[in-house]
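Note that one protein chain of the assembly has been removed; the remaining protein chains are unaltered in position.
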Amino acid sequence: MKIDRRCFLSFIVGGAAGTALSPLPWKITDDLSIWSQNWPWTPVPPAGETSFVTSTCTLCPGGCGISVRKVDERAVKVEGLKGHPVNDGGLCILGLAAAQLLYAPTRVRGPLKKVDGAWREISWADAIKEIAAKLADLRAKGQPQSVAWISESDRGTTAELCKRFLTVYGSPNYFRTPSIQDAYETALYLTQGQRAMAGFDVAQADFVLSFSSGLIEGWGSPAYMFRARNAMRQNGGRISQVEPRLSKTAAKADQWVPIKPGTEGALALGLVHVIIAEGLYRKNFIDSRSTGFDALKQIAGASYAPEAVSRLTGIEAKTIVDLAKAFAGAKKPLAVCGRGSGRIPGGLQEVLAVHCLNALTGSINQPGGVIAVPEPEYIDWPEPEMDAVASRGVQQPRLDGAGRDGFPLARYLLNRLPEAQTAGASAPVQALFVSGANPVYSLADTQAVAKAFSKVPLIVSLSSYMDETAAMAHYILPSHAHLERYEDVPAALGFPKPILGLSKPAVKPAFKTKYVGDMVIALAKAMGGPVAEAFGWESYEACLKQTLGNAWDTLVKNGYVVDAKFKPGEFETPSQKFEFNNPALAKLPAYAAQRAPGDEKSFPLTLIPYDTMRLASGPIGSPPFLVKALEETVLQQNTALVDVNPATAKDLGLSEGSAAVLSTPKGSARVKVHLFDGIMPGLVALPRGLGHTAYDKYLAGKGVNTNALISPVEDPGSGFEAGWGIRANLTRA
Amino acid sequence: MEKPQVNVTSAASGHGEKEEGAGGAVILFFILGLVGSLLVGWVLFPQLLYSKKRQPVDFNHDKHMELVSDGCESCHFFRPDGTYSGVPQLAQCIQCHEEPNGEDPEEVKFVEEYVKKEREVPWLVYSRQPACVFFSHAAHVKMAKMDCVTCHGPIGESTSLKVYQANRITGYSRDIWGENMLGVKRKSWDRMKMDDCAECHAGAHVNPGSVQTQKDGCFVCHK
Amino acid sequence: MDQQNGNTKKYGMVIDLDKCTGCGACMVACMAENNVPFREDDTDKLLSVSWMRVYRLGNGKPFPQVEECYLPRPCQQCEGHAGHSPCVSVCPATATDYDMRTGIVSQIPTRCFGCRYCMAACPYHVRQFNWWDPIWPDGMERMLNPNVSVRMRGVVEKCGFCFHRYQLATDKAYLDGRRELEEGEYQTACAQACPAGAILFGDLNNPTHAVHKIAQPDSTHGGRPRNPKAFRLLERLGTNPKVYYLSSKEWVRKAGDNQVQRTEQTPKA
Partner (left out) sequence: MDSALIPKGVKRCSIGQFALWIAVVGAVLLWGVWAMLLCYFRGLNQTNMNNAYGFALWIWADLAVIALGGGAFFTGLLRYIFGKDELKHIINYAVLIGFICYSSALLILAIDVGQPLRAWFIFWHANVHSMLTEVAFCLTCYFGVLTIEYVPLVLENRQIDRLPFFHNLTHNMHGIMALFAATGAFLSFFHQGSLGGVSGVLYGRPFGFRTGLLVWPWTFFLYTWSAAACGPCFTLFITRITEMATCKKLVKDSVVELLAKIAGWMLLTYIVAKIIDTVYWAAVTAPAMGLTLMDFYSNNPGSAYGLWILIAEVGVCGVLPAVMLVAPGIRSNPSMRFIAVTLAVIGACLNRWVMVLQVQAVPVLPFEGWFGYMPSWQEIATTILPVAYGIILISLSYRYLPVFPQEQELNPIEGGK
């Protein structure tokens, strides 16, 4: 027998035949297809029992009710809570993406300390001990007032704990981040004598005149405003939007009135002028419930006649008159102001002008009007015992000059802090706590802010995320994420009724984090002495339970308590009337339209930042889903697009998609051009919420931070931040 | 005329001789190849394809069935939202097994390793389906009144858990494809592939929804 | 399984464009519900997977007459003629199907082998391909919904009206001994989330359902809406979609069906 090539071939053929007759090839083919259907690198979410946790969203001051859907111990999705008075099942885009924030890669996983410019892990006990020691030093040196605390809110148990800590420690320097609320609260206090928050009964109004307010761009409580807007339009109500750019609110309004940016207040006074001149105001309100009407007449005198206002605002005189007539002619008109999402700052002058417009039509504390929602009063803790150091410390003037120094009306002027920190030879802030805020990103002129912060020897960030401020800090004592903690939500911004919400932990904390409230209590205890004594609570949860008392059970069950029968209180001014001529008011300088800073020759254009629902522009960075949902006319790859009127672009030699350099007196950035017919010529609009340098790769390095390009503008008289834009130039790149 | 003829014959015969000897070898090698590959395909391949794993803890279904009042649903119950709980979690077991009830080493192991340490038992589920499959136990058990045995077999009578064989390529249990390599099934619970679902669903009692197949729609069993 | 019950459902949507604010909540609700992946750079919308997309429509007029409208676009769940929707009949592997009992166009990613013929067939750009492996950053895979399977690279996916919610709702109904679902028991994630209440979802065949009452589908004319404010996208193609749009503006209604002068709206990559 000879073995040759043919035998080998034969063997192969036999083998092939045998293989084909065995399950091997067929099973492998089938199994490979199943393998390709279940690639090991494609995750398979484990199944489990579905449950829902009722809670309140704390990602913005909107106070929406949420229902966190869990599968076993995983939070899978956040949905709106059905039947909740604020949002009734609906939820905004950020709230819906909240699970991404919970499981974000930028979560800080435990306390960190910066050593030689690098982060080192540190235990909670050591971190608190070290910080307490440094605070004790400052106190020993008699400088307790050099400790400052920045937070987004000054209400609720958490803020009260922080403030209490500063007080017993001996510092008056608690800061709330600037927003239009500063001006609104002051306006209500000045004219109505009420320490209250402004609520807006949009749902029951029949004519809403909005001065650049993004009613459907996150203004007030976003989901509530959406529903209220629909309800009022369903009842035949109309919306007129006065705004330089066709925002979504303008696009969905019944009328869009383009206006030169910054002149909204002037238009309000112009409308006041027409309404008075034509006698269209509600005489019963003016006669019986207000004083100082003559003063208003004088303010809105000849200089605010339609023609004059037309020159200021760029709106035709006839349109102004028509608008005034339509407003005054409506049964329940409501004028609102506060640009964009309503959480960006604005001047008092403007708010007062708009508020007076509401008063002329009696739309104050009436259905469909502006409602003074009293500040929550459920926190009733015993006054803390103060030692001498503390008493002396809190008597020191605030570093921002709020409450005195010519700004008697203001409570917080964080916008003035950076300058105060860098102006003198020695830096007044020696230690800074930041909780629920990201000032290095969100204050105007971020470079100046960063410079000021770099002069603070001790910055402690209590952020859950590695944000811009945390990146600058010396310690990060990370707080629980918003779905991991108890927290009271003292109000829903802009909602016309008092409502108290409770945020509940939906899942156990994933990392070595500690909620701000607990951190404060722990820090106070570590300080010892009177500071520790002021914090008798075992934990934040115990404090919260005790504070909320009877409401606790209802809050745990429903997530909220609302005062359904709420009636707005009476005016608390000395005259018990609406005061057009309050003495403090009289001291304010005469109204002038806010001009954008910068030289018009080298910066022929004006940059206006705008808000969009699809970007979180507050202390929270947008989660990946939001960036993904952005329109291609807003962001392309890592470049933001600016809206430019086609006529303006033509003058500049720019076309759709052109690469360009946007420069302002504060800095410059590369952008792309989007031609948009819905923007006034001469303007450049850029979305807020982009240009993060911190956070993860899904957000960092995308677009431009508008706050890096604008500069702070101080509202005369009040000292509030009042910047809305800046002069700019756009050149081909 | 002759010469070539002779030549041809001789050439043919010479050739033929050579071929005869080689022909035997050719056939032999063919058979060798055939038998060898058949052995590989039918015997070796299944050995290689499936890994054998023991369950973390052995479980006696039979003993538990004697003790419970509500049959399979005593432990494998429906949740109030209509979903099916599947394999019990520790929380259920603890109700009886906080401490060992007897001396069975498996029970002791279960209590020591899992109950005391509050760790879920990583059970290997014989009937685990791919992630794209939606199986409604409510539809089958509650609506169609099918019994568990039809698909799962008489597992309730077993006194011990069988070895779990995982397909090394797909990661699924061998019970999905079936013990038989050809996928031949004798009993209704021998296989759990899509065709086995379709077999029943193609029956007259199911109203066809699919435009494409005139059978049940895809979304009935897929997610 | 409605074996005894012969009546078929036709789940559909009515989207009120007057109410829609273009906020994008529906998109994110959908992504979170359906395990839609995201990438570091998702700005090229032609490479990005988003079952729901909100379009920005303009009336094409210059400043200041310009008007805008926002149009959310889920899968239109076309019925075509007798269930032969544009995409279903072209799929070579029966990975997509039209279900006569619910009126939903299903898509089974594990059956799909990625030929993309259905994408070429769909005029609404509803079908999207997984050009990349879906990757969740470390830890974020914890938010994945087990009721929806995660799609692998190389397959087409699309909106299925949150069909898993139908499955879960029927599970509950079966446990209660019911065969029929109440209106509202089965809702899509976008309809549930819409903060403006612009999206209504229900059975178009059921005269008591809101969607039927509002859209008033004319079954003798392929489901054409009788409500004068309502329209369907590309009505004249005969795709017979089950998503109805409402708008009080004529230019919007016309824009929905190629009846306006075309204008360049948004630049395309």
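For clarity, chains are labelled A, B and C in written order, and residue numbers in each chain start from 1.
Here is the rule we go by: a contact is a pair of C-beta atoms (placed from the backbone, for glycine too) under 8 Å apart; a residue touches a chain by one contact, two chains touch by 3 or more.
Only a predicted model underlies this, so the values are computations on that prediction, with no experimental measurement involved.
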Q: Tell me which residue among A:32, A:133 or A:423 touches the hidden chain in the full complex.
A: A:32
Q: Can you work out which residue in C:64, C:114, C:137 or C:222 touches the chain that's missing from view?
A: C:114
**Q.** Contact residue for the chain not shown (choose from C:57, C:75 or C:100)
**A.** C:57
Q | Where the unshown chain meets chain A, residue by residue | A | 29, 32-33, 35-37
Q: Spell out, residue by residue, where the missing chain touches chain C.
A: 44, 46-48, 55-58, 71, 78, 80, 84, 86-87, 89-95, 111-125, 127-133, 152-156, 233-234, 236-239, 255-260, 262, 264-269
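Assume only the chains that are shown with their structure count from here on.
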Q) Measuring centre to centre with C-alpha atoms, which chain is farthest from chain C? A) B
**Q.** Inter-centroid spacing, chain C versus chain B (mean Cα positions, whole Å)
**A.** 37
Q: Compute the distance, rounded to whole Å, between the mean C-alpha positions of chain A and chain C.
A: 32
Q: Quick one: report the Å distance separating chain A from chain B, using the average Cα coordinate of each chain.
A: 56
Q) So which bits of chain C are touching at least two other chains? A) 110, 149-150
Q: Would you pick out the residues of chain A that each touch at least 2 other chains?
A: 37-38, 44-45, 47
Q) Inside the complex, what are the residues of chain B that reach chain A? A) 21-22, 24-38, 40-42, 45-46, 49, 79, 81, 83, 85-86, 130-132, 167, 169-172, 177, 181-182
(Q) Under the definition above, what is the set of chain A residues touching chain C in their complex? (A) 36-39, 41-48, 71, 74-80, 87, 89-93, 96-97, 99-100, 102-105, 107, 216-217, 222-223, 226-227, 229-230, 233, 246, 248-249, 251-252, 256, 258, 510, 613-614, 624-633, 635-638, 645-647, 656-657, 677-681, 696-698
Q | Touch list for chain C against partner chain A, complex | A | 18-19, 21-25, 27-29, 31-33, 35, 38-45, 48, 50, 54, 56, 58, 61-64, 66-70, 110, 133-134, 136-146, 149-153, 192-197, 266-267, 269
